[in-house]
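Of the protein chains in this complex, one is absent; all others appear in place.
Moving on, here comes chain A:
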Amino acid sequence: MMDYVEQPNSNLICCICHAPFTNPTTARTCLHTFCHDCIAVAVQHSPQCPIDRSSLSLDDLSPANPIVKHLVDELIIECPNRVSGCTQTFQRQLLSAHVKDSCLYVEIPCSEEQCDKLILRKDVGKHKDACVYRSTQCDGCGTTIKYSDLSTHNSECPSKSAMCSFCFEEFPRSQSQAHAATCLDYEIPCTQANNGCSWTGPRHQLSDEHVLSCPYEAIKGFFFINSAQLSSLNTENAALRQKVYALESVVQTMRRDIQTFTNVLGPWYRSHIQSETPPITPSSINAFDHLFSAPPGPSSSSSSRTTTNQAQPSFSADHGELTAHNDIDALAPYFPLPHEHAFQESHNNPRSRRSFSGIVDPHLSQRTLPLTPVAPLNLSTSLEGSLSSLRDSIAAVSTSVDSLARRNDIALTNESMRLNEELGSLKYAVHGIRLQLHRLMMDRNAQVTERGGEPPSGPPGNQTIFYPPISMMTPSFPGPPGTKL
């Protein structure tokens, strides 16, 4: 809302808001002019010109003639901060520039970042000198600090004077430490305070009076020796503790390794433990034995020595000894027995049940009982993965043998059939030969008889004579009757 210095020309007044046009807008249809916002709202309420009621829509509106715009922009208005005290007047179009840059009665934020006050532009200079966040200089040390921190700084500034609370002497604060070290009235503890003397008092009394009477002072030689011993013990203790940590971590690693191995081996574990030893260095075995044969009886210490000497091969045997001497439970986790595996096994494979039935329960019996080296099949470890693959290949081999046999069979049958046929044909051939032989013989007989004077009965007669044997032979032929002969 603007206050105009002079009553504006009534032709520049919007009939809706009764003020000089803002964004003057003219209806193209009836050429009446209004403020843009006023006519937009009016048309939404009722789509007609407020002046002549001719129909009007938002599309009919267009910016008014620039002359109108210039006329209203150049109207002289009063500053909206007149209430605060600004008496300036200016053209309406300069309003925003005035408020933004030059009006002295606009509230602007203080230039100090921490200060959240809003100050009238005319008071900015005054505020700068009074703002609690303004920068100022300490008159003692010359550092630049915030005004609000000045009082805190004054109580700390090394160049300001301070007073000893014991002798009431004044000196620069920077020398306060030096003073405390020399002030005779300064309250200090007894020199034997760390040995238990609870006396405190002015420095001058310490050497003059207290030292003579202090019971701790009398035996300070003992304290000295004692503390020396204590510190050496402490160092030793620390070293030992570190060692223990290291050994514990070794044990952990071993435990993990053994666990991994037992997992990998599964039920194979027991039968192979004699030959397969985990990859443990002799030194770590040594540490292991020291740890777990803790109450050092002569037998266990000797056993550990043997382990160290012949580390790898006797490893498991040594464990047997240990188990006998010491806590079984302590070692139990190192030799976990997969009962579960065994159980599953026995369900799956009745044959394996036999081998596992003896070891259903405890750790001791496992170690003492001799075990059958028969490995169960159908396990879920990698070892038994290979087993099952072996089994698969056996199955494959057996099937291939099977098929081979069948192929052999077929080949044999084919061969024998072929031979049969050949035999048949040979028989026919022999038969043919025999017939021919017959004929030859008949011919010869005929020649002989002819020569003998007897006229031959002729070939037809011969044929009739010799045919019967042929016809008798035919049924015995395995081949088809009626051959090419």
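Details
Here is the rule we go by: contacts are C-beta pairs under 8 Å (C-beta built on N, C-alpha and C of every residue); 3 or more make two chains touch, one makes a residue touch a chain; residues count from 1.
In this section, contacts and distances are computed from a predicted model.
Comparing "E2 ubiquitin-conjugating enzyme", "LAMI_0E08372g1_1", "tRNA-dihydrouridine synthase" or "small monomeric GTPase" against the UniProt entry of the hidden chain yields the protein name "E2 ubiquitin-conjugating enzyme". Summary of contacts with the chain left out: across A:A27, A:A42 or A:C157, the touching residue is A:A42. Considering the full assembly, A:R53 is the residue among A:R28, A:R53, A:K220 or A:K243 that touches the omitted chain. Seen from chain A, the chain kept out of the figure touches residues 1, 15-19, 38, 41-42, 45-46, 48-51, 53.
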